[in-house]
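The complex appears here without one of its protein chains, the remainder shown in place.
Letters are used for the chains, namely A and B, taken in the order the chains are written, and counting of residues starts over at 1 for each.
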Amino acid sequence: MKIAVKINDVQREFSITPGETLLELLRREGYKGVKKGCETGDCGACAVLLDGRAVNSCLVLAAKVDGHTVVTVEGLEKNGELAPLQEAFLDTGAVQCGYCTPGMLIAATDLLAHNPDPSEEEIKEAISGNLCRCTGYVKQVEAIKLAVQRMRGGEDA
Amino acid sequence: MPSREEERREFNVVKHGARKVDGVSLVTGRPKFTADMDLPDTLYVRILRSPHAHARIVEIDTSEAEAMPGVALVLTHKNTPTRRFTTAGQGYPEPSPYDTRMFDTKVRFVGDRVAAVAAESREIAEAAVKAIKVTYEELPAVLSIDAALAPDAPVIHDEDDSAGIYDAARNIVADVDIDVGDVEKGFAESDVIVETVCELQYAQHTPIEPHVVLSYLDPDGRLVLRTATQVPFHVRRIVAYALDYPLHNIRVIKPRIGGGFGTKQEILLEDIAALTTLRTRRPALIELTRPEEFVAARTRHPMRVRVKLGAKPDGTLHAMEMEAISNTGAYGSHGLTVLSNTGSKTLPLYNKAENVHFYGKAVYTNLPVAGAYRGYGATQGYFALETAMDELAEKLGLDPVELRRRNHIRAGETSPIFVKLGEGREGVEQIIKSCELERCIEIGMARIGWAEKRGKKIREGSWVHGLGMAVHMQGSGIPQIDMAAATIKMNEDGSFNLLVGATDIGTGSDTILGQIAAEVLGVPLEKIIVYSSDTDFTPFDVGAYASSTTYVSGMAVKRAAEKVRSQIVDVAAHVLDADPETLSLGDEGVHAPNGKSVSLAEVCHYAMYKSDQFQIAATASFVPEESPPPFVASFAEVAVDTETGFVKVVKFVTAVDCGTPINPVLAEGQMEGALANGIGYALTEEMLFSSRGRVRNPNLFDYKILGALDIPPIEVILVDSYEPTGPMGAKSIGEIGINAPIPTIANAIYDAVGIRLRRTPFTPERVLKAMRNKE
Partner (left out) sequence: MTLTKVSEFVRPRNLTEAFSLLEEKKARIIAGGIDVILFPTPAERLIDITALPLSGIEGGEEGVSIGATTTMTELLESPVLRGYLNGAVCEMLRQVASPLQRNLATVGGSLMIGHPWSDLITLFLVIGADVTYFDGEEHEVPIDRFYAENIHRRRVILTGINFPAVRRGTAAAFIKFSRTAFDIALLNCAALVETADGRCTAARIAVGGTPRRAKLLVRAAAELAGKPLSEEVVVQAARAAQDEAEVGDDIRASADYRRELVGVGVYRVLSRIRERLEGSA
């Protein structure tokens, strides 16, 4: 079947099988920033924004996104500029192996879009479906806090 | 001799929390991981795995699978090389037994390889795997350490072509027994004795990226393995051996890796991918699914460790005995060396004891295969040792901190264990040259509030608070075995290519090695172009394991940079017409005392184009003579729910002596990650088995690793020391952190509710049961 999806601000059409997942479609179409870690919605490495909300793309059938909007980690940069969250992840050492990073950034993007001034607990909750085995989450929470601060025009932490 | 800058311990690039050199590509999701490369005509490979814990393969019928449209190749024991090898990626000759065949006629655990199918798609490969008909003759299975050691136990490795097994007929992979002094006499002379037995569970690394390999032939017909590995050079050697294929025709590339923690120090898929590509002349991709990762990758060695301590009334340890029985699973990967490290990385910490006995066995069982896992035996040893120390302190009426202070090793001291016990062989003598454990303890005590809170059993409803502590050491590489090399070449804009075999698996080693080179060459980190882990283009390095990269690979980089620096100075001396001895490097130039200078770009231009032309470049190697340990003092505050047994870690503090932190942000990250992993190991993580040896929780839904909401406030304090044998004073800290949580939390639980937990993980159910039994 054919579907039309807006991905990272570009309107695209794909030919898909009705049983394939959004994760499979995106990786096949070259969005390799979307990572496969478990295929059961437990690790969050495959997270993308679907109509602005972060979801596990392994738990979404590609057919379902027909007519909807998807943003992957590749779409977070704007005009060649890194997003504040991406900069903050680099500055705080929140990236180690980087495999969970795209999903983590997507979850954090959803959070900040709906809650521009989250508490530490809300930050942790927002990324609680994104597993990371390298960092212990310490620096990722720090990174999101730093991004919040910068986006509100405050001083660097 | 340390240079002047080092003596001042002031650096321009080192000791700064530089951004990772691969950071931008990772936050933007660039296709840098193994499976991110699409090649036309790639075959997808799936593996048929044994449903039985122990069985002989009587017959395999692959005809139906082979006839399926889209199936390109089916591999079984009938059409693959039969040479036995070890999957353990270690230095050569490997201390692990050659007990593994590509595909065997016998299966030894649920999940063991039976066959592989390469097909046009994953779906076809999966369907074809199901179409293979196998007749098994089931054998009695060995599902525990005790069953393996029983007098009439079934023999797991009864084949006659394995090598390097200590006693195959008794299921014993390895046996270690070393003595210092006379431990029996030592106990007889001791005034206070404690003895404790601790057991550790089956646990999994769970890197977020499962094992994956992509193999293909390059245009010249050479085999390329792009693989998620910690040990690219060992992969090349072992695949060449297993397939009896010329090493020079294999190139191994390690792209970005989604975490390793030891499980990728193992050749799990590369042999199958290689053979598929060689047979079909097509690219082949193998990705483990998450359930396969649980069943068929590697685990930590579950262990039973008994520790007996004898002390004088003032708390001085006089005799120490440690016995470890390790379960290596169906194959002997890392069996001997993990067992050795259980003693060698723990017992030297308390060097006051004159009488020490360490002995143990690693045994085969029909359970998943254990392998290297961050901590590598030390984690297991410290649970028992630091629990016993806590018990001893109580018996002596001493503060647990004080007992450690009276016994721990210090700078200028040695331990006889260093010589007696190495990794699977005799060790190397070493005198500790840097140790700030005393300061680590002091800082940790202050940050956790030891004096105010310990022993107070502060109540909050049904929750009771307690404090615990423990101390630890590890090592920095394997002395006289590990080898690392680095090549640096200069470009005419004053930049440098740094080529290292060292394997960045997410640790940030590309970055810290770049920082070391930049420091020596007097350039900013941006001028170092780091390329790592490609067997065709980078010099040899054993890989990322044994906490070796910062110390061992770091020294190789430093040496290579120093060679290049001296070439630069020689050229500059020509240009400036000055005595090379008087010249100094810095700010991307070479400076003479008379104020004249020449930029590095000019130096390189001169060497390349002007006179006595040559490439400014050098390669250097490093083999460590010793393994300077990092030290950690860890402190935890926990709260235990007396009604449900839930344990909440309120705060976890570690102070760590890692020498000079080359990149403090990355060093903290190593500690934080290891602690989080260790806290999960202490509290929730456990592989569970059916009565027939099948993993019952092979997924991240049932096997719980900690998420962001589960992590307590973690405080890591880097306590500066200076290791004179390390690069810029550095030691390695990739592993040590993971040793801390189990004993620290166990001791804190004891402080809170008076129960000693000797079996991990400390699940609410176990804690509650122990509390009830105490009542």
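Note that a contact is a pair of C-beta atoms (placed from the backbone, for glycine too) under 8 Å apart; a residue touches a chain by one contact, two chains touch by 3 or more.
Predicted model only: the values in this text are computed from it and were never measured.
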Which one touches the absent chain: B:320, B:616, B:706 or B:770?
B:706
Answer key for B:12, B:25 or B:763 versus the chain not shown reads B:763
For the chain that got dropped from the picture, name the residues of subunit A it touches.
1, 17-21, 24, 39-42, 44, 47, 50, 53-56, 58-61, 63-64, 107, 110-111, 114, 125-126, 128-130
What is the set of subunit B residues that contact the non-displayed chain in the whole complex?
122-123, 643-644, 646, 684, 688, 696-697, 701-702, 704, 706-707, 709-710, 763-765, 768-769
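Note that in this section only the chains that are shown with their structure count from here on.
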Subunit B residues within the subunit A interface of the complex
17, 19-20, 22-24, 26-33, 35-36, 38, 205-210, 256-259, 261, 287, 289-290, 505-508, 665-666, 668-669, 672-677, 699-701, 705, 707-709, 711, 714
Which residues of subunit A touch subunit B once you look at their complex with the stated criterion?
30-40, 42-43, 45, 72-74, 76-77, 82, 86, 89-93, 95-102, 105, 123-125, 127-141
